Structure formats: structure tokens, C-alpha cells
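Supplied in C-alpha cells, the structure appears directly below.
Removed from the display is one protein chain of the complex; every other protein chain stays in position.
Order as written gives the chain letters A and B; numbering starts at 1 within each chain.
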Amino acid sequence: MDWVFLSELAINGALTGLLYSLFAIGLVLIYKASSVPNLAQGGLTMVGAYVVLALARDVGLPLWLAIPLAAVVMFGLGFGIERVALRRLAGRPVVMILMLTLGLDIFLRGTTLAIWGGTSRSMELGVSYDPLFLGDIFISRIHLVGAGVALALFVAFMLFFRTRTGIKLRAIADDYMASWSVGISVERGVGLSWALASVVAVAAGVIWGEIQGVDQALSLLLLKGLTVAVLGGLDSILGAVIAGIILGVVENIGADFLDPLVGGGSRELIVAAVLILTVMIRPHGLFGRHDIERV
Amino acid sequence: MQEKVEAQNILSMNSVEVLYDNVILAIKGVSVQVPKGEMIALLGSNGAGKSTTLKAISGLLKAERGRISRGEITFQGTDITEAPAQKRVEMGICHVIEGRRVFEHLTPDENLTAAAPRGMSRSTLNAEKDKIYAYFPRLAERKNSQAGYLSGGEQQMLAIGRALVTQPKLLMLDEPSLGLAPFLVEEIFGILQKINKDEGLSVLLVEQNALAALEIVSQGYLIENGRVVMHGTAEALKSNSDIQEFYLGGGETDFHNVKHYSRRKRWLS
Partner (left out) sequence: MFYRLSGVHHADYVSDSRIFKVPADRNLTAFIFLIGLAAPFIIPSLYLNSYLLPWLIWTAAALGLNLVTGWAGQLHLGYAAVMAVGAYSAIHAARFGVPWEFALIIGGLTSSVIGSLFAFAALRVKGLYLALTTLAMQFVMDWVLTHSPAISGGSHASLQSPTLALLGQEITTDTGFYYVAFGWCVLVTIFMLNLKRTGLGRALVAVREKDFAAAILGVNSFYYKILAFATSSFIAGVSGALLVATFFFLAAPEQFSVAVSIQVLAMVIVGGLGSIIGSYFGVALILLVPGIVNGLVVTLSDGLGMQIDVETLAHIPNAVYGALIVIILLIEPLGLGKLYGNIRDYLMVWPFDQFKK
């Protein structure tokens, strides 16, 4: 066994995994604040990347200005989505909310492509493609940058959920009615969580856009993001980070073993298998809250 | 004269009708007045419309697809019939909903923080918390454990404490005694009485446990089938023979000789 090769797989897997976490944090934010599974996060990520590009290319702003501006735009969009769509279905069965977010996802993707077309565009962040060597181990710079962003967001949100606003969001996720009864604005709280998730989508969109190009495929991150979120426990940000690393490593090493056996393309299969196994064995994930069943 | 009455009542509810889903008439013209600084009880059997009355006052009807279709509610002289729930909490109405619904995944301390009104300073919040822990020493002991694992009595205390953080002028409680041991009920009611005395907080209490409730309130309203059917001071209600038979238990003791339905709730139909 070649240990250098294996650790290279593991480290790069972990870095890629942190990029999955970057995506999954958006899912977790919304779930943590409203117990709504957001299947539109893929669409949001795509919109985020395209908005950055629109501001940078079509308007001609420098990237360092385009990205924060896009975050502001997406913050507004997130609030808007809650205001127009989610609010009216609050308290409905989960099947309808799932369908709503799926519909939203399809709508966002369709609209984005109708406006900007389906050809893949590049982000051009300006991160060097020169390989970085850690001993004998090859590491991609953009992955490192992305992992850094993911960790920074993780710390920011961990702190955020300890603030008063953060506690209120967690209270909303626990019990809408009780929140109303003590004067917490549930609507504004859920809106805020969508707005924050949309900002996370910009970050994920920029990084993933740099890695694989800005196109339709960005929304396909949903399955991996969902797997990471579920494995971490849907409402745990720490869980999302750790699960991301685990999934990245398992996927990278597993694919290396399996690909020669099945003729390639086993990544999807591994991710789906992890998702199924997690739900079957431990639905609340590594760090998710148990539903407390006592009186 | 009229103005003087208005000034005395912190809350006044005049012939309010509530419709759920635009079809089900849950309460039919209920009028309730809460004098400032007093404790008032709403009594009645299951499904009589007591909880609906409270929700009409706190504005939580909307969450259950209900609305006030007639009548008006004034709080400290302001019409709040159409005000959203959040506004009412800001004005000083807080509703402790039925069933001890604390935020289970938060600690008791975070439960109190969550209820803090917007713009409340950190020092005020801490002072409020200290005051609440002084009223409920049991909560102070367990303030960093998970609220979902507190005992029933502690959860009820937390729910009341959480409501107090909003600095209410009128506290409404929906069946605080539900499912609690009698000595706990006594303890909680004792604390309520103390808060009422110390802070001049007006309390509107909904109870099935009429016996316990009538001990601490000054007046009671009896609600049946969505209507107020009796109203009087606690003493008057306690001595009323109908109330004794239907809500307090007692009266006839020899159950062999009880002729069932010999007496009917005459005020119905």
C-alpha cells in the first residue's frame, strides 16, 4: 500500500468534503431555524454564482466588489422567498413543503438558464492553479481556499447561534406556536434563515463555480449536500463540517478502490449509499438532536 | 363614569365571536373584563371555549386559522382586535399556552433569552432572569440542562418564567395545572399569587381545576358552549350550588342514591 498516495487521497478528499460542507451549511441553517428541508439550495447556489458573474462581467465590477454585492442581492432574495412562498405554507405537512422547495429549485434553475444561457462560464477568481506540495502530497490551492471559507463560515455561524437572535431562531425551529406566544417574530426569523442560507449559497457558488465552471451542474451538488447535512444531523453546523470531511474522504478513497472494479463513476453510488445507510442506521445523524419523547 | 370603568379594567373584551376556518363558531359573544392588578379565572368544561377566548386576546388565533368575526377587545384603552400577536406581546399581553410548550432543545436559560423583547439591554435581561430565578429557585438549579428533560412542574415554571421575561402587564395562563401533582399546583399557584401581589401583574387564568383556581382569584367567569353563563366573585361562585355540583365536586356524597341527571346544567339551552 502506498501511504503517500493514500494520504493524498485522504487530504484532498477532506478538502473537497469541506466544500460539500460549505454547501450543506446552507441547508442546515434553514433546517435549524424552521425545520424546513430546503431542496432548493442547489438552485440558490446556481443563482448565487450567476449573480456574481452578472455583476462582474455584465456590469463590469471587480470581483471583490461583485461578491459582497451578490451576497446582498441574495440576502434580499432569501427574504423574498420566505415572504412569497414559505410563509403561506407554514405548518403544512412536510410533503407539501418538500414539493414547494423542489418547485422553487426547478424554477430558479429554469429562470437562471433562460436569462444567462446554458453554456458553462468560468469564475476566474484569480487563485493560482500551480500545485502546492506538502511534502510529496499534492494539494489544490482553490480547494484550500474553499475549505478556509467553509471553516470561517462555520465559526461565524457557531457564534451566531449563541447570540440572542440565534437563540430565537433555534426557538422558532422548536415550536412555532410557543414562539408566537412570547412575541418572537417567526416570519422574520425564518426569513432571516433563508437570507443567510442564500448568502452561504453565494460562497458555495463562487468556490464551486471556480472549480467546475458556472453552469447547470452546480445544482447537482444537492445530493452531496443533503448527504452531508443528514450525516451530520440536519440541525448541526458542527455536524455538517465533520460529516463533510468524512464523506469527502470516504468518497475519494472509496472511488479509488471501486472505480477500477465497476468501470468508473462510482462516486455517486458511494454518496447515495452513505445517505441510505445513515438514514437507516442513525436518522438523526452524528450530531443531530433527538426528538425528545418524554412527558 | 364610563371612563373610570375603562381605566380600572386593563383588559376588556366585548361580545367577541370567533370563527375557525370561516365555519366553526367557537365562542359566541363572550365579554370578559380584567380589572387592573387582579386575578381572574375562566372556568368551564372541555371545549367550552376558554382557550379560544385566551387566543382571541393574545392574537394566536391566526396560527390556527381562526379570526374574530365580531366584537372588540381593548387593552389599556387601545383597541387591539386586529393587532398582530407580536404587537400585543410588546404592549404587555403574554399568553402561556396550554401544555407546557417550552423550547425543548434549548436550556432553560436560553428559553428565557429567546423571549427577551427586541431592544432589551443585556443588563435588564439579566435582572429579569435573576428575578425569575428568585421566584422559581428550581429553575435556577437546572438552568443549563436541556429544557425537554425537565419535569412537568419545572417545565410549567419555565413557561411562566419565559412569559415574565416579556415584561407583561397582563399574564394569561392556559391550564397551568394540567397533569401536575396537587402539591405542585399549589406551589405554582402560590408563586403566581406572589407575583400578582409583588408586581401588580394582572392575571387571567383558565382552569379545569376550579377548586384550586377559585382559591386564588378574586372573580370568576363560567363559560359553557362558547358563552359566559355566570360571573361573580370567587366567594359567590364557590357557594353557588350549581357550581359546586358540576365543577367543584362534592355536594352529594352517597353515590348509590345519586339520581343521575336529576339536575341539569339549567343554563344550557
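Quick notes
As a working rule, a residue touches a chain if its C-beta (ideal position, glycine included) is under 8 Å from a C-beta of that chain, and two chains touch if they have at least 3 such contacts.
Keep in mind it's a predicted model, so treat the numbers as computed, not measured.
Note that the undisplayed chain, when the full complex is considered, contacts A. Considering the whole complex, the residue from A:L9, A:L55 or A:L104 that touches the absent chain is A:L104.
Among A:I139, A:L269 or A:L286, the one in contact with the hidden chain is A:L269.
Interface residues of subunit A with the unshown chain, by the touch rule above, are 37, 84-85, 88-89, 92, 94-96, 98-100, 102-111, 113-115, 117-119, 223, 226-227, 230, 262-263, 265, 268-269, 271-273, 275-276, 279-280, 283.
To be clear about the criterion, only the chains that are shown with their structure count from here on.
The distance from the centre of subunit A to the centre of subunit B, with each centre set as the mean of the Cα atoms, comes to 44 Å. Of all residues in subunit A, only 91, 164, 167-168, 170-171, 173-185, 289, 292, 294-295 touch subunit B in the complex they form. Across the complex, subunit B meets subunit A through its residues 58, 60, 63, 85-86, 88-90, 94-97, 101-106, 110-111, 113-117, 146, 148-149, 152, 159, 162-163, 165-166, 179.
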